[in-house]
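Rest of the complex left out; these chains stay put.
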Amino acid sequence: MKVAVFRKEHFNAAHRLHNPDWDQETNQKVYGKCNNPNYHGHNYDLIVKVTGEIDPRTGYVMDMKVLKDLISQYIIERFDHKNLNLDTSEFQNLNPTAENIAVVIWNILRPQVDPSLDLHITLYETERNYVEYPAH
Amino acid sequence: MKVAVFRKEHFNAAHRLHNPDWDQETNQKVYGKCNNPNYHGHNYDLIVKVTGEIDPRTGYVMDMKVLKDLISQYIIERFDHKNLNLDTSEFQNLNPTAENIAVVIWNILRPQVDPSLDLHITLYETERNYVEYPAH
Amino acid sequence: MKVAVFRKEHFNAAHRLHNPDWDQETNQKVYGKCNNPNYHGHNYDLIVKVTGEIDPRTGYVMDMKVLKDLISQYIIERFDHKNLNLDTSEFQNLNPTAENIAVVIWNILRPQVDPSLDLHITLYETERNYVEYPAH
Amino acid sequence: MKVAVFRKEHFNAAHRLHNPDWDQETNQKVYGKCNNPNYHGHNYDLIVKVTGEIDPRTGYVMDMKVLKDLISQYIIERFDHKNLNLDTSEFQNLNPTAENIAVVIWNILRPQVDPSLDLHITLYETERNYVEYPAH
């Protein structure tokens, strides 16, 4: 049986939900306040879950300091205190919904984590709205 | 791979655990303080999880405002500030344990959510006691 | 300068807000859903704050185990898994609003705590509604 | 002795810290990442504290539903899902630091609350950074 380890980090960012293929009325209807043209923002809480066997020498599935540094280097540096729509390449043509942000984070981290380990992302947009990828 | 979205809501209710097929001594032995004939109560925290594919047009698995409104209309209106044993039809003949409340909520919401989407309920009776249905 | 020590406990109870001097319409207008005749309930979080000098022998303002036991004996035993309106003498003729419950708890605990120590009560009715007595 | 009642609400907003009287280098030195020209954002948690005597008829210092509605009407409607720098009149010429936002909220709410009641604002910019006005 495998063990999962979890590391929680956070970043703050501005974003706007908008589909350029739609007119303004449709965008407003679908996204409501989240379509505000001047952006709004969130404190995103990010939980990265890594699943695998315990290494009997270290007692670790994965060194949490290494995981913390990976998250910091690849995710926090990229998204913290940024405007997701304007300041990042990932969301130039992708709507920064919580779902899409979680998938983007998984795609960025997946090559950085040993292929023998499973990877899951949980992203809290607010305390009451959050997403998980891939879903269990 | 699918994405799960979660929405957290809450309601406050009174309840009493009691099995009418048992005598008072057995009820007291099984349910202890929870059998108090004049009821006690809880702040219930409810997390509804919906799992499916991201709609590429919206970037959503399901619009969280729609999910919030469904929970409000079908669950919060029904149970908030109510006595579960006396004020609801669901628990006239069903013991309002956390397990049973979670199953009831799932049964109420299931027809309201698109059949292509999976549905899971987590219900916190207290910060230290909670249940999940269906279990992973 | 003095030090304050805090101990957090909790109890679950049913209650109803109702003023018998008013007609049903006025009660409904003032208390809304909280006036439900069959009661509703809460998980109450209680924080007891005791302020005084550090005893140089123990390093304590007050032994937290003693404080915990006082809260358990005088408050939790009295109110946990009870109907505040029906099962307690304190609220036979007093509306169990969060404000009144906090004052009642202070009045019960004050004689149990050394007079040289100040006493303050914080009571959470929900995560979003809470009260403090006496106010700072 | 008086009682304090607290109501917690939240809003999400984008902002940027910037002093137009300074050059870019000074702004960068003082505000760091918070000076990002394209804005970033936060989930702001707001706690409004109102202090006064319990009304013996209602058992309330102030009806929490009324307080909730005041916060919603005067604060949440104004700031939620907004860019504080661009979308609000209050921060056209005032830097939206947590300190200044708290003072602005107090100034907006003060005329709406009975003068016999004291008013205090706590504003969480993140879980780890928050402010209180007026300070105790």
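A, B, C and D label the chains in the order they appear, each numbered from 1.
The criterion applied here is as follows: contacts are C-beta pairs under 8 Å (C-beta built on N, C-alpha and C of every residue); 3 or more make two chains touch, one makes a residue touch a chain.
As the structure is a prediction and not an experimental result, all values here were calculated from the model.
Enquirer: Whole complex: how many copies, 4 being shown?
Expert: Every protein chain is the same sequence, and the full complex holds 6 of them.
Convention: only the chains that are shown with their structure count from here on.
Enquirer: I'd like the Å distance between the centres of subunit A and subunit B, where a centre is the mean of that chain's Cα atoms.
Expert: That gives a centre separation of 28 Å.
Enquirer: Between subunit B and subunit D, what's the gap in Å when you average each chain's C-alpha atoms?
Expert: 34
Enquirer: Please output the residue numbers of subunit A that touch at least 2 other chains, ranges allowed.
Expert: Within subunit A, residues 127 contact more than one other chain.
Enquirer: May I ask you to sort the chain touch graph into line, ring, star, complete or other?
Expert: Looks like a ring, each chain touching just two neighbours.
Enquirer: Residues of subunit C touching subunit B in their complex?
Expert: 10, 12-15, 33-34, 36, 38-43, 80-83, 86-87, 126-127
Enquirer: In the complex, go through subunit A and note every residue touching subunit B.
Expert: 17, 19, 21, 30, 32, 94-100, 102-103, 127-136
Enquirer: Quick check on the complex: what are the subunit B residues that touch subunit A?
Expert: Per the stated touch rule, the residues are 1-9, 49, 51, 54, 57-61, 63-65, 118, 136.
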